[in-house]
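Encoded as structure tokens, here's the structure I'll be asking about.
Every protein chain except one is present and positioned as in the full complex.
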Amino acid sequence: MDPTDAQAACFEAGIKFGSLYHQFAGTPVSPASAASLERAIEEAIENQPHAESVTVEVDRERVAEDADPTHGYAEFTGRHATAEVVVDYEGVEVVARMAMEAGYPRMRVASVEE
Amino acid sequence: MDPTDAQAACFEAGIKFGSLYHQFAGTPVSPASAASLERAIEEAIENQPHAESVTVEVDRERVAEDADPTHGYAEFTGRHATAEVVVDYEGVEVVARMAMEAGYPRMRVASVEE
Amino acid sequence: MDPTDAQAACFEAGIKFGSLYHQFAGTPVSPASAASLERAIEEAIENQPHAESVTVEVDRERVAEDADPTHGYAEFTGRHATAEVVVDYEGVEVVARMAMEAGYPRMRVASVEE
Partner (left out) sequence: MDPTDAQAACFEAGIKFGSLYHQFAGTPVSPASAASLERAIEEAIENQPHAESVTVEVDRERVAEDADPTHGYAEFTGRHATAEVVVDYEGVEVVARMAMEAGYPRMRVASVEE
């Protein structure tokens, strides 16, 4: 069957998460550069279709823990951030989030409002 | 409201498309290296949760057209490929595709079967 | 033969250019989000070893020209930016630049000072 608007909205939300994760994974990040990375991810993904808002918080403590002691930076990955994406597609609002669960980053749909 | 299984399945399908696009966009690609890129994208994304199958076809003619004439390669982008992803999530099967529409790559859910 | 310090410094400069290009190629970019992308690239790559400074300028006019007319953004690539990297390795300073030449982005060492 063809997708409903709510299903298409969830597909759009998934695209945003796959994009933000795989575009920016591997970026050199330090506590000092975390703010510019947060902002760039948010503004880049908000460009995508139907993205109402994107919020990224980089965990500076975890970045510091993972940093190469010689050079002071880590490679950005899901361990280092939580993210929330709000999509509005044909009047359906989807909120989805990425956070750590049991030691691994997981992406989930939090709510669908038609 | 919480997502239905079908909505969560569509979210998973979206993740796969965002991932494959943004992980591999920018890869140097020539007609001769197209086959290894297709295979690597398929096998990489099939690792992801709930991915039943991933099929990527790189358009060698378009790659050749876009190639830098001095060096013979282009940078991989959505113009150069079609892709199909099949997700199975809690018994719901979602088929989604990426193809060119009106000059730009578009990702769509093709079908949802519960 | 083993590399000289000046050769190793040039190798380090090359790493920075390959990194900045292939980490950020494909990022959704619009004239409005260009500033946050410039800053994030600069601060990310300045984290890398021996990077004294990184300067990126995104060409907003070219981004606007390349933007998908429906959604208002382009995918970031070498067409959209000039960049300068200064490396200091064991007292050798290397300046390298990326800019368009004959329609394609090229990366060059501009100077080596021992």
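Note that the chains are named A, B and C in the order they appear, and that numbering of residues resets to 1 at the start of each chain.
Everything that follows uses one rule, which is that a residue touches a chain if its C-beta (ideal position, glycine included) is under 8 Å from a C-beta of that chain, and two chains touch if they have at least 3 such contacts.
In this text the structure is predicted, and so the values were computed from the model without any measurement.
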{"item": "Displayed chains contacting the withheld chain", "value": "A, B, C"}
{"item": "Candidates B:Ile45, B:Ala81, B:Ala96 or B:Val109 - the one touching the absent chain", "value": "B:Ile45"}
{"item": "Residues from chain A at the interface with the omitted partner, ascending", "value": "21-22, 25-26, 68, 70, 75, 77, 104"}
{"item": "Where the missing chain touches chain C, by residue", "value": "1-4, 6-8, 10-23, 96, 107, 109, 111-113"}
{"item": "Contacts of chain B with the absent chain, listed as residue ranges", "value": "19, 23-24, 26-30, 32-33, 36-37, 39-49, 70-73"}
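Keep in mind that, in the parts below, only the chains that are shown with their structure count from here on.
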{"item": "Approximate Å spacing (C-alpha centroids) for the pair chain B, chain C", "value": "27"}
{"item": "For chain A paired with chain C, centre-to-centre distance based on mean C-alpha positions, whole Å", "value": "24"}
{"item": "Separation of mean Cα positions, chain B and chain A [Å, integer]", "value": "19"}
{"item": "For chain B, residues that touch 2 or more chains besides their own", "value": "21-22"}
